[in-house]
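Structure provided below as structure tokens; questions to follow.
Showing chain A:
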Amino acid sequence: MLQARGLAKRYGATVALDGAGLVLRAGEIHALMGQNGAGKSTLIKLLTGVEQVDAGTIELDGRTIAPASPLAAQREGISTVYQEVNLCPNLSVAENLYAGRYPRRFGLVDWKQVRAGARALLAELHLDIDVDLPLAAYPVAVQQMVAIARALGVSARVLVLDEPTSSLDEDEVRELFAVMRRLRERGMAILFVTHFLDQVYAVSDRITVLRNGALAGEYLPAQLPQAALVSAMVGREVELAGGRDASHEVPVDAPVVVEARGLGRRGSLQPVDLQLRAGEVLGLGGLLGSGRTELARLLFGLDRADCGELRMEHGPVELRHPAEAVAHGLALCPEERKTEGIVAGLSVRENIVLALQARMGWWRALPRARQEELARQSVALLGIKVADIETPVGALSGGNQQKVVLARWLATQPRLLVLDEPTRGIDVAAKQEIMAEVLRLARQGMAVLFISAEIEELTRLSDRIAVMRERRKAGELPGGSDGGQVLALLAAHEPAVRAAGAAGA
Partner candidate 1 sequence: MSGAEARTSSRQVLHRGLAHPLFWPLLALALLLLGNGLFNPGFLSLQWRDGHLYGNLVDIANRAAPLVLVSLGMTLVIAVRGLDISVGAVLAIAATVAAWTIARMQAAGSEGLAPLFAAITAALGVALLCGFWNGLLVVKLGLQPIIATLVLMVAGRGIAQLVSDGQILTIYYEPFAFLGNGFLFGLPFSLFVVAAVFVGLKLLLDRSALGLFVRAIGHNPVAAHVAGVRAKAITWSLYVFCGFTAGLAGLLVSSNVASADANNAGQLLELDAILAVALGGTALAGGRFSLAGSLVGALIIQALTTTIYAIGVPPQVNLVVKALLVTAVLLLQSPEFRGRLRARLSRRAGGAT
Partner candidate 2 sequence: GKGGGDAAAKADAIRVGFSQVGAESEWRTANTRSVKEALVAPEFNLKFSDAQQKQENQIKALRSFIAQDVDVIAFSPVVESGWETVLREAKAANIPVVLTDRAVDVSDDSLYTTLIGSDFVEEGRRAARWLLEDSASRKSSGAAGPVRIVDLQGTVGSAPAIDRMAGFKEVIGQDPRFAIVRSQSGDFTRAKGKEVMEAFLKAEGRDGIDVLFAHNDDMAIGAIQAIEEAGLKPGEDIRIVSIDGVRGAFEAMKAGKLNATVECNPLLGPQLAQIIRDVHAGKPVARRVEVEEGVFTRDQAAAELPNRKY
């Protein structure tokens, strides 16, 4: 149905794509895989008219097309969810779903119909939210769902989803897949990008792998074991799994780095007790909206706690500003990369040194040579794909941006590192390396609070697991607990809305 051949695209000196291609058939779910910076998003931008090709052809139904704008692509019947949530945060959810194609009465927008339609669209994804609130009032996950709903709402023949699941919980992913399967039955062609291998195998009919901007091959999932898929992406043999050394025990006498006693905030978090020892990785599990991010923000002084206290080695501390947290050796890799993480206009180097420099104060600047050294080290250590450390971070691929944020905090060599969904959008191989690095640092005495939506990842990496539910701590599990135990904690008291949704899936 949709066929692309020999696509090439360069941005200045960077070659984003060279010899990429793709064959998308009607009625299939097609996974597009590749490492961070392999060119997946760029390929999608070319297909959907955001960028123009330098070379190569795109054919739709045997007809060569060259969409000049997203609008043109939409007219061709291609509907897209881009990697960064690309909706207007100021508009209401309903409007975001209908912008550009409002139903009208007497030439005016028919708000009644917009609202009803919006609710119906979201209901398909089993999302029941107030569609009149501005989109910005909702967390990224919900925004992501809205973006997907918008794409579904356009009666298209081709649906393109660039990492739609990166910030979703397992439940949401299940909903999404159910919808995707329904659409496939109707003959729609679906192209989707993800870094979760399980998801690829769960839903896709065919896999295309990109490597370094070029087509590496097209495969059927049944004939391609996970390890082989990863090798195809990376271009060499990679050993999967690994993680925490099961025999590792955090010494009981290891100093307590941070201790929260009854830390809470009215309206967002019930009082929580939490203790982190040097060298320990504490996993924090919970469903969407369970309050994990809130806890992380309180620990870091981004929000002010209104009850309880926070103690560090040398006694109680009161954090009024992240700068104070940074000064105390805390670090927070925030969940919302685009708004709270990267500074898109600054270079990779500047982004990486930012937190360290903030800790050193404004007067003493890190010498330029030291900055470059730090940046180079980080680029090498985390495998950030970038030609030049002076490139603005905004020009990096999504996963590489995430790595830059991580690098920024590692550079401060914190006592406690809080990671809120740190591996979102990072490819399998890199994820493994990054977590290995985090574990290594932990073993050297850093404490880590690791927030993740993936239970498997949590159990594999954590020395201990705390579980949040409904804005309070539901319980704690010792290291080596299995996913079932975590689920049990998570699932207690599941509210009716969600239960109904899950049943429908």
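The set was built so that all candidates are chains of the complex that A comes from, given by their letters.
FYI, contacts are C-beta pairs under 8 Å (C-beta built on N, C-alpha and C of every residue); 3 or more make two chains touch, one makes a residue touch a chain; residues count from 1.
Small disclaimer: the values here were computed from a predicted structure and weren't measured.
S.K.: Judged by that same contact rule, which candidate in 1 or 2 sits against chain A in the complex?
M.R.: 1
S.K.: Which bits of chain A are touching candidate 1 when the two form their complex?
M.R.: Against candidate 1, chain A makes touches at 302, 321-323, 325-327, 332, 334, 339-346, 350, 353-355, 357-366, 408.
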